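All protein chains of the complex are present and in place, except for one that has been dropped.
Going by the order they are written in, the chains are A, B and C; count residues from 1 in each one.
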Amino acid sequence: MLKNFLTYLHYMKYKIFSELTYEVIEPTTYIFNIQVAKTLNQIIVNESISISPDLKFEEFSLTNSENRFLKLQINYGTFTISYNAIVEVVEKPINQDLFEFDTSIIELDNDVLPFISSRRHCESDKLLHFAKKEFGQLPNVYSKVKAINDWVFNSIEYISDSTNSSTSACDTLISRFGVCKDFAHLCIAFCRALDIPARYFTGYAANLIPPDIHACFEAYICGQWIIFDPTKLTNTKNLVKIANGKDASEVAVASYHGNTICTKMIVQCEEIIV
Amino acid sequence: MLKNFLTYLHYMKYKIFSELTYEVIEPTTYIFNIQVAKTLNQIIVNESISISPDLKFEEFSLTNSENRFLKLQINYGTFTISYNAIVEVVEKPINQDLFEFDTSIIELDNDVLPFISSRRHCESDKLLHFAKKEFGQLPNVYSKVKAINDWVFNSIEYISDSTNSSTSACDTLISRFGVCKDFAHLCIAFCRALDIPARYFTGYAANLIPPDIHACFEAYICGQWIIFDPTKLTNTKNLVKIANGKDASEVAVASYHGNTICTKMIVQCEEIIV
Amino acid sequence: MLKNFLTYLHYMKYKIFSELTYEVIEPTTYIFNIQVAKTLNQIIVNESISISPDLKFEEFSLTNSENRFLKLQINYGTFTISYNAIVEVVEKPINQDLFEFDTSIIELDNDVLPFISSRRHCESDKLLHFAKKEFGQLPNVYSKVKAINDWVFNSIEYISDSTNSSTSACDTLISRFGVCKDFAHLCIAFCRALDIPARYFTGYAANLIPPDIHACFEAYICGQWIIFDPTKLTNTKNLVKIANGKDASEVAVASYHGNTICTKMIVQCEEIIV
Partner (left out) sequence: MLKNFLTYLHYMKYKIFSELTYEVIEPTTYIFNIQVAKTLNQIIVNESISISPDLKFEEFSLTNSENRFLKLQINYGTFTISYNAIVEVVEKPINQDLFEFDTSIIELDNDVLPFISSRRHCESDKLLHFAKKEFGQLPNVYSKVKAINDWVFNSIEYISDSTNSSTSACDTLISRFGVCKDFAHLCIAFCRALDIPARYFTGYAANLIPPDIHACFEAYICGQWIIFDPTKLTNTKNLVKIANGKDASEVAVASYHGNTICTKMIVQCEEIIV
């Protein structure tokens, strides 16, 4: 339906399915973040959540956020949560003319200032000298972010299942391996070390091998949030956004408070030819 | 003016003065957070900011936040920023009957969920076992937070100027010394490790020796944010709130982007007898 | 044979068996430290090493050390190394009268000075304040070490397989759980923070459940190395020494350089009634 209006912008339609199965060892509260975000350039044609066995759950969003969470508690047993959606995504128009400008922190919109702070998994305060020496002399914000993205792609090896939720950007800088979340955290940390606002992005990716919920990052370049994938595993035009956050912990696919084991995870994202 | 209406609650009036002087080594952007917050129980009778030499500055708040920031840029030289205020503070009414209840994470208001996350300086994810063993068996949220506050007071030695902005809760747990910010970060980390929302608090404190902007923390106990001072250097009833944040980095008295040295800092907070 | 001469000292005889099986993924060099040490109070009645399939190996000791190593290289396949020994152990005589004295670092034998240094897994330099506050006021070296041993036993939870070879004393102080190696590293770090020489001890332990090569530590108390087991899982009189080192890395049961997986480990230590 959006298609006619957007002749020159990339337009896609996706069929999405994700399913997580858990064994509950002791009473556990789960917070899921698996539904696609409702944004100006994403239209959810239809979607459904089902939980088996049938469990009460609550949907919520935090104030001033597009991210959508599901909360539920279960005391014992096993359960499966499934999400189905058809989503239309139109490429966000980008004004590339702005890419030739540099921005200083005094010119930044105040509401993006929280996105230059150091975080548990993005210790930008420890990378000030490194970032300035390696990327600081480049002529504008865009070229700095692009250089960061390329540096991380070239320097870090993608190794499946090689890290865990406590791995931080500095850990990755030393180990030199990681998964998509670690690539994103390191890029975010470098950007913030240069006073460039950056945020974590999660989404469904068509044709990702192996299929998984993917993590990338967005940098704030002259007033526009621009997405980059430092793993170069996806075309960023083929992503369906789930959430943005200051780091992975804010937009975890699943957070647990209790004791549980994820025994199965299925993720599917297929382009629908229209 | 509030006094007549609040016979049973603690009421105070304060004269506040703070002044910071900087030498600017290279062009630097400053973000100050020194103005008292406008809250339901704090009335600012009058206040003024002056900068010498006269410099353009911008006041701003982030969306959905009571915290008040000042932003300015200066290229070279020295400058002094001064803040004067007269503030009336009335004690927040607290329903102590609620202190006998325990709350689980499923019952928490969704908007306080960000206050149970791990942070750069409050690595609650590393303290899960410690917090559960040391405080987890206590019967309700209030007794857990009180035990955390007492444990930190008894275990950590207050040593002026002993730490810096990179010191985290885990660093303090090992070194066993710190300043008010470190005491607050450690308490916050323990609370969050037990799924108790906790936030950082900065304020002016009457009779604090030596005078300084003070840091404490607030825990979310059965729907109420309750303040604690793990340094036990102040009576928490005698604090004038500047800001709340997820950790110190969000509400730093002064953040710099550039190169500068703080050459002088004066903080005064006197009770006005009414 | 020693028995008649040592009426008052504890005397024991042990039958020891240990066996390790490996799958070799790429060419790997192994250094094993599984043979019991030849010391003044340990007599090896007999012992044998066998490797299956039959592989060439080299035995060596480092200059001025009782520790005994085996080195071998294998390119692919699987192999098993087995160790059998009968060992007589007589309790080392201890002069407890010395326990009432305190020693300062200036009085220490120079050759034990390396045992007060900070190490990768025993970061004593970070624990100076903690150790001084918690244990520093006790009247003599023995009471300090005993208090350290008890503190670690009471504060850290023993959880099998909960840590790995990168876990350090400071990690354990924060996580509050670990295995015998972690208990020993933390005690060693506290001792060294107080200028008390301390060293890592590995040995075979009769009646240890589950059977494993055990780790303890020794502190240098007024000229005598005294053994302590902070896990309190063994009677330290029932240990057969394999090695001493500055930390676990110097006396690892097995070090690998290559890529391999240990698929099976058997450890047996039985008292022989004589």
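The rule is short, and it goes like this: contacts are C-beta pairs under 8 Å (C-beta built on N, C-alpha and C of every residue); 3 or more make two chains touch, one makes a residue touch a chain.
These numbers were taken from a predicted model, which means no experiment stands behind them.
*Asks:* Determine which of the presented chains are touched by the chain that is not presented, and list them.
*Replies:* When the entire complex is considered, the left-out chain reaches A, C.
*Asks:* For the chain that's not shown, point to the residue among C:Arg119, C:Arg199, C:His214 or C:Lys241 touching it.
*Replies:* From the options C:Arg119, C:Arg199, C:His214 or C:Lys241, the contact with the absent chain belongs to C:Arg119.
*Asks:* Looking at A:Phe17, A:Phe60, A:Phe99 or A:Phe130, which makes contact with the chain not pictured?
*Replies:* Looking across A:Phe17, A:Phe60, A:Phe99 or A:Phe130, the contact with the absent chain belongs to A:Phe130.
*Asks:* Can you list where chain A touches the absent chain?
*Replies:* 126-127, 129-130, 133-134, 157, 170, 173-177
*Asks:* Using the touch rule from the top, list residues of chain C that touch the missing partner.
*Replies:* Counting over the whole complex, chain C touches the hidden chain at residues 29, 31, 60, 62-64, 69, 71-73, 104-106, 110-111, 113-114, 117-120, 122-123, 125-126, 165-166, 195, 249-250, 257.
Everything below uses one rule, namely that only the chains that are shown with their structure count from here on.
*Asks:* If every chain is a node and every touching pair an edge, decide which shape results: line, ring, star, complete or other.
*Replies:* line
*Asks:* Need the CA-centroid distance for the pair chain B / chain C, whole Å please.
*Replies:* Centre separation, chain B to chain C: 47 Å.
*Asks:* Taking the mean of the C-alpha atoms as each chain's centre, how many Å separate chain A from chain B?
*Replies:* The separation of the two C-alpha centroids amounts to 31 Å.
*Asks:* Which parts of chain A, given as residue numbers and ranges, touch two or more other chains?
*Replies:* Expected reply: no residues.
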